[in-house]
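Here is the structure we will look at, set down as structure tokens.
As you look at this complex, bear in mind that one protein chain is not there, while each of the others sits in place.
Let's look at chain A:
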Amino acid sequence: MKLYSLSIHFKGATKANLLKAAYDLSSFSFFQRSSVQEFMTFTSALIVERTSQGSRASVKEQEYLCHVYVRNDNLSAVVIADTEYPQRVCFTLLDKVLEEFSRQVDSIDWPSGNPETTNYKALDIHLSKYQNPREADAMTKVQAELDETKIILHNTMESLLERGEKLDDLVAKSEHLGNQSKAFYKTARKQNSCCEIM
């Protein structure tokens, strides 16, 4: 039952702008961590870009579940978890983080900010605390009040894409991925093992 990454973005007109991110990569093998981190950033940004304003969604990709909330003011958060981690707690976390962030960071800074300049320090702590969903969320035992029918479920990343769009192209163009990660993605693809770097 794990959370791997928690990130805050601003959904711009054409692309998502990463404002802050926290990662827990301890369960990945040491030499894969930097690539994994890049792919998680890439994935989170892509999901924000493809999710409509004012909606929540969960995207399944291999053994990961990415949960996203894009607010009406375009402030967005994504958490990447495994399939055991309760979905309801994820959305509670996203709500909480966005609320706190919007109080601490002025909205004027959202469209153009970046992780280095953004002054919000609590993301790591939230990620760490929520690793144990029951400690973090005393309400877990109470069944969901969250209207789960309103959460869109995507069974693959592909279903987020436009017709004709290919994930490979997006990977190649992405500014979130270093050359090594891109090259590795290519080889993994060729061997038909998809993103098994994760």
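One rule holds in what follows: a residue touches a chain if its C-beta (ideal position, glycine included) is under 8 Å from a C-beta of that chain, and two chains touch if they have at least 3 such contacts; residues count from 1.
Criterion: contacts and distances are computed from a predicted model.
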Out of "Protein LATERAL ORGAN BOUNDARIES", "Vacuolar protein sorting-associated protein 33B", "EBNA1 binding protein 2" or "Protein prenyltransferase alpha subunit repeat containing 1", what name does the UniProt record list for the absent chain? "Protein prenyltransferase alpha subunit repeat containing 1"
Selected from A:Q53, A:Q104 or A:Q180 as touching the chain missing from the view: A:Q180
Looking at the whole complex, which of A:T14, A:S29, A:N72 or A:T117 touches the chain that is not displayed? A:S29
With the missing chain put back, which residues of chain A would touch it? List them for me. 1, 27, 29-32, 35, 63, 83-84, 86, 132-134, 140-141, 143-144, 148, 180-181, 183-184, 187, 197
